[in-house]
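Report on the structure given below.
Only a single protein chain was left out; the remaining protein chains are all shown in position.
Showing subunit A:
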Amino acid sequence: MLGQIAYALPFLAQGFAVTLWVSLLVVVLSLVAGVMMGVGLVYGPAPLRWAVRIFSDTIRGIPILVLIFFVYYGLPAVGIHLESFWAAVLALTLFKTAQVIEYLRGAVGSIPKGQSEAAMAIGLTFRQRLAYVIFPQAFRRFLPPWINGVTDAVKGSALVSLLGITDLMHAINQVIGRTYEAMPLYILGAVIYFVVNYALSLASRRLERRFSFIRE
């Protein structure tokens, strides 16, 4: 049994690399898109606010699995054909972006209005106010839910296996198909996901401590 698993390890490692690559893409892309749209939601003109609000509410109301199938099987109907890998990344990114928008809104919204006003009063421009006054304070409140979301993204990336992408999950299923050793392989998979996510939460806790300058 162990021999068979050891034999499959390089294959599993490749799957793991895909899992990490998908997770990384989703986390980075959704962070950039979510922060920009979140700023639009908080500070933008009314039409932009509505657009972001509708986007976020719609996406968050759809099961992520439906979103993945919709992007892969549905979009070709309107002429958008995506490779399974990029379809999965797009769907997961949309889903995660909606969450980042809400984390950002919550974090920025919790900063008292007087902070913006004081920053305006000394002559800082909008971007400067965000960069030097609002974001540094909002960061600490953004971080915990966001890191949670990152671990969700790592776990959620297993869904890409449903489009036939050989990530860790799919690799495990394939090895099980050959060896019929379901129990030890699923345990191995669970341990790998756990280790990655546990490392993330530890890193998050350290970061939070570093940014705990504001006593409330």
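Operating definition for what follows: a contact is a pair of C-beta atoms (placed from the backbone, for glycine too) under 8 Å apart; a residue touches a chain by one contact, two chains touch by 3 or more; residues count from 1.
In this text, contacts and distances are computed from a predicted model.
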item	value
Among "Heme exporter protein B", "Helicase conserved C-terminal domain-containing protein", "Cytochrome c553" or "Glutamate transport ATP-binding protein GluA", UniProt-listed name of the chain not shown	"Glutamate transport ATP-binding protein GluA"
From A:4, A:84 or A:115, residue that would touch the chain that is not displayed	A:115
Full-complex contact with the absent chain, from A:45, A:63, A:123 or A:177	A:123
Residue of A:133, A:168, A:185 or A:200 in touch with the missing chain, whole complex considered	A:133
Subunit A, residues in touch with the chain not shown (by the definition above)	112, 114-115, 117-126, 128, 132-133, 136-137, 213-215
